[in-house]
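What follows is a single structure, and I will ask about it in a moment.
Now for subunit A:
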Amino acid sequence: MSALLLIEQALNGLQYGVMLFVMAAGLTLVFGVMGLINLAHGSLYMVGAFACAAVAAATGSFWLGLAASLAAAAAAGALVELTVIRRLYARDHLDQVLATFALILVFSEGTRWLFGSFPLYLDIPAGLSGPVTLPGGLDYPLYRLVLIGIGLAIAGGLFWLIGHTRLGIRIRAGEADREMIAALGVDISRLYTAVFALGAALAGLAGALVGALQSVQVGMGEPVLILAFVVIVIGGIGSIKGAFVGALLVGMTDTLGRFLLPAAFGHIMDPSSATSVGAALASMLIYILMAGVLVVRPGGLYGRA
Partner candidate 1 sequence: MTDPVLAVHDLSVAFGALKAVDRVSLDLRPGEIHALIGPNGAGKSTLIGLIAGGLRPASGRITFLGRDITRRDTAARARMGLARSFQVSSVAPDFTVLQNVTLAVEGAQGRAYGFFMPALSDRSLTDRAAQHIARVGLLNRVAVPAGDLAHGERRRLEVAMALAQHPKAFLLDEPMAGLGPDGAREFTQILDELRHEAPILLVEHDMDAVFRLADRISVLVYGRVVASGGVAEIRANPEVQRAYLGDETLP
Partner candidate 2 sequence: MAGFKTLAAGLCALALATAAQAEPLKVGMITTLSGGGASLGIDTRDGFMLAVKQAGNPDLEVVIEDDQRKPDIAVQLADKMIQSEKVDVLTGIVWSNLAMAVVPAATAQGKFYLSTNAAPSALAGKGCNPNYFSVSYQNDNLHEAAGAYAAKAGISKAFIMAPNYPAGQDSLAGFKRFYEGEVVGEVYTQLGQTDYAGEIAQIRASGADGVFIFLPGGMGISFVKQYADSGVGLPLIGPAFSFEQSIIQAMGDAALGVLNGANWSPDLGNDANQTFVTSFQEEYGRLPSVYASYGYDTANLLLSAMGKADVKDADAFRAALKEADFASVRGDFAFGPTNHPVQDLYVREVVRMGDILTNRIVGTAMEDRGNAYEGECEM
C-alpha cells in the first residue's frame, strides 16, 4: 500500500478523533465537576444536528444552522439541567443512569414527533465542499480539514478556559471540593447549569458539524455516546487532556484498524473471509484497546484514581 493512502487514513483518524473529543469533552466535564453520568449526552448531539438541519433548510445558510445548533443544544442542556439533572447530583450513579436513560427515550421520540421519521437533509456549506490538493499530491476533502481545525481550536479553547479563566478556576475548584467552592460564595447551582450547558453546546456543535457529513436521523447519538464513553474511560474520567488523548487514540485505532486488519488477514486466508473476519475484529478493536489500557491503568491514562 502506498504512503499516500496511509497519510490519508491518518488524517481520517485525526478528523474522527477530534470530533469524538468535542463530544467527549462535555461528558467528561460534567462528570468531573458534578459527578454525574449522563447517558443523554448523545441526545444533545442529535438535538444539535436536527437544529442545524432545520435552520439550514429554512434559511439556506449552514452557518446560521450551526449557530442554531449551539443555541438549541445549550438551551436543551440548560432546560434539562434545571428540570431533571439537578435533582440527580445527590443521587447515586444508579439513579443517574436510569433517569438519563429515560431522557434518551424522551428526546428520541420527541424529536421523531417533531421532525418525523425520515432523515433530514443537511449538506456541507458550499464554500467548503469538494477536495483540495495537499502537498504531496493528496486530494483530501476541505470540509474534513476544517473539522480538524475546528476540533483543535475547541481543544485549545477548552484548555485555555480550564487553565486561565475564572470559570475554569471555579470548575477546577468544584472538582476538588464542592463545599469549598460553596464557601467561596460562588453560586454553585449556576455554575453547574453553566457547565452542563457548555457540555451540551459542545455535543450539539459536534452533532451539527458531523451531521453535514452523515445522516441526520433519530438515534444518531447513541453509537457516538458509547464511543465517547470509551474515550473518557481510556483518558481518565474528568480529565480534558485525557479525553483529548483518548479521542485521538480511539479515532486512529478505529480508522487504521478497519483498513489494516482485513489487509493483514488477507495474507493468511482467502480475500472474502479475510474481509469479513478482519471487519469483525476491527469492530471490537477499540474495546480491546480500552481493556488493555485498564489492565495497565485502572483509572485511565490521566485519571486521578
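Keep in mind how these were chosen: all candidates are chains of the complex that A comes from, given by their letters.
Throughout what follows, a residue touches a chain if its C-beta (ideal position, glycine included) is under 8 Å from a C-beta of that chain, and two chains touch if they have at least 3 such contacts; residues count from 1.
None of the values given here were measured: they were computed from a predicted structure.
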For subunit A, as assembled in this complex, the candidate in touch from 1 or 2: 2
Interface residues, subunit A side, partner candidate 2 - complex: 1-2, 4-5, 8-9, 12, 15-16, 108-109, 112, 117-124, 129-131, 139, 141, 143-144, 210, 212-220, 223, 255, 258-259, 262, 271-272, 275-276, 279-280, 282-283
